[in-house]
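A protein chain is absent from this complex, but the other protein chains hold their places.
Right after this comes subunit A.
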Amino acid sequence: TPESVPPHALRCFSSCSSWLPQRVALRGSHWQSSLLGVRTSLPVRAQPKKKKKVDVKKEQAQKERMKKKLKKLEKAAPELIPIEDFITPLKYTESNRVRSLPTLSPEESERRVLLLKKWCLFKQKQDEAEKKAIKALVESQQEALRELQLESEELYQAAI
């Protein structure tokens, strides 16, 4: 109660009045609860920086792990992908699907063999004719280029 305050205490208060406003000002700042709290504010501001460092390290560690996994996979021999066309669907393995045809007579087999031999010869001749034609074509071009070179080096260079 104000009546019980002794007179010397009042005098104390008046001499303290010089630094009292400062104390009040400090108290007013929103990020400090007390004078001693000044030191605790520093870590609060540095927190984002630490996040970056830690994250960077974590990310690097992750990347390395991924790379290791990739290397392992690559080292493993590539599996063969089954080709769809080579797998016969099961319905075509049923026995009732087999065609019933008369067997070949010996004359027929003879005829086939002779025909295939004739075909061999025919194809050989065709192939030789093609090769000959290509050779003639190339020779004709070589001759033309030779003559051109005799005429003019410039035109020859433009042609090749």
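To be clear about the criterion, contacts are C-beta pairs under 8 Å (C-beta built on N, C-alpha and C of every residue); 3 or more make two chains touch, one makes a residue touch a chain; residues count from 1.
FYI, contacts and distances are computed from a predicted model.
Enquirer: Considering only the chain that is not displayed, what protein name does its UniProt record carry among "Large ribosomal subunit protein mL46", "Gamma-secretase subunit APH-1", "ATP-dependent DNA helicase 2 subunit KU80" or "Electron transfer flavoprotein subunit beta"?
Expert: Hidden chain, UniProt protein name: "Large ribosomal subunit protein mL46".
Enquirer: Consider the whole complex, including the chain that is not shown, and state which of A:E110, A:E128 or A:E147 touches that chain.
Expert: A:E147
Enquirer: Using the touch rule from the top, list residues of subunit A that touch the missing partner.
Expert: Touch with the absent chain occurs at residues 92, 96-99, 101, 112, 115-116, 118-119, 122, 133-134, 136-137, 139-141, 143-145, 147-148, 150-155, 158-160.
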